[in-house]
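The complex appears here minus one protein chain, its other protein chains still in place.
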Amino acid sequence: MKVLYFAWLRTRVGHAEDAIDLPKNVTDVRGLIEVLRAKGPNYATALKDLNTVRVAVNHDYVKLDHSLKPTDEVALFPPVTGG
Amino acid sequence: MKVLYFAWLRTRVGHAEDAIDLPKNVTDVRGLIEVLRAKGPNYATALKDLNTVRVAVNHDYVKLDHSLKPTDEVALFPPVTGG
Amino acid sequence: MIRVQREDFDPGAEIAALTRGRADIGGVVSFTGIVRDLAGDRKIGAMTLEHYPGMTEKQLAEIDAEANRRWPLAASLVVHRYGKLLPGDRIVLVVTASPHRDAAFDACRFLIDWLKTRAPFWKLEETEAGADWVKAQADDNAAAARWEKPASKRPRAAE
Partner (left out) sequence: MIRVQREDFDPGAEIAALTRGRADIGGVVSFTGIVRDLAGDRKIGAMTLEHYPGMTEKQLAEIDAEANRRWPLAASLVVHRYGKLLPGDRIVLVVTASPHRDAAFDACRFLIDWLKTRAPFWKLEETEAGADWVKAQADDNAAAARWEKPASKRPRAAE
C-alpha cells in the first residue's frame, strides 16, 4: 500500500512516501496509523495528534474507520491552507 | 430655473430642457411640478403619476417638499435602470 | 475611484492597475456587467444608455465613498459606460481590493446593488417590436435594500 505525506507531516516523518505491507488484522485507516506510529519516533511524533491530521484514500477525504484495500493510495496531511 | 428631463420623461415632454420662471408663490418641487403640468398635455401626461418620477436638485435626490431657489438645476426622470 | 465613459474598458487591465505593486491586498473581487441578448422573451438588437452628466459622477463618487466607509478597502473602482451598446458588450465594472476577501466581496456587491438604484442611467432597448425604456426592477430595489443601515445610522434617527 502506498502511503503519502504532505507539508509538516512529510517533514516530520522525513520522507514523502512509504510502501506499507498491511498486516492481515489491520483493516482500516486507524489501524494503518497504529502501524505507522510503531515504525519510529519520527512517525509517532508526526501522527501524535490526529486532530491535526487529514486522511485521503484514492484522492477522497475519509474518516479513521474507512476500510483499506492493498491497492489503495493513502495520504496523510495537515489541514489544508490553500487559496 | 433650469429643468431637465431624462429617458421617457424627456420623450413624453418632447424636449430635454426648460427654463422656468418660478411664480413667487411656488417654493418647492411639488409646486414646480404643478406649474409644469399646466404647460400642456405633454407635460401633464409625463408628470401624471409621481410614483414613477424621481427628482434631483443640483445632482442630489430630493423629495417633493424640497425648497427651490431660482439658481437650482432641477431634473425629473424615471427610476434609474443602469448597471 | 469612478469613471463614466463611452469607450469600452478592459477588466484585466483595470484589476492589474488597481493592484500593481500592492502586497497588502489579499483579495480582489470584480463584477463585470454584460449586455444580454434577451429581455424576457424578446430578442435585443441593441441598447442605448442615457445618463445625466454631472449627477452620474456625483452619485457614483458618493456610493464609492460609502463603500470605503463601510469596509476596509485597499482600493476600489467603478467604471460605467453610456451610449449605444450591443449584446455581449461590457456595460459596467466594479473592482474592490482588501486585505480580507469578505470585505472585498461585500463591498463589490454593495457597489453594484446601490449603483443600480441610484446612479442616473436609463436603458433604451431596441427589439423587433421597437424601442422601449427598460422598467426599474423590484429585484434591484430588494437587492439594494439589503444594504440599508439599521436605524442608528440614519440621519433622522435621533428625532
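Letters A, B and C mark the chains in the order given here, with residues in each chain numbered from 1 onward.
Keep this in mind: a contact is a pair of C-beta atoms (placed from the backbone, for glycine too) under 8 Å apart; a residue touches a chain by one contact, two chains touch by 3 or more.
All values derive from a computational prediction rather than experimental measurement.
Shown chains touched by the hidden chain across the complete assembly: A, C. Subunit A residues in contact with the hidden partner, per the touch definition given at the top, are 4, 6-8, 56, 59-61, 75, 77-83. Listed by residue number, the positions of subunit C touching the unshown chain are 10-13, 15-16, 19, 21-38, 87-88, 99, 101-102, 104-105, 108-109, 112, 143.
FYI, only the chains that are shown with their structure count from here on.
Averaged C-alpha coordinates put the centre of subunit A at 74 Å from the centre of subunit B.
Our note on geometry: subunit B versus subunit C, Cα centroid distance of 26 Å, whole angstroms.
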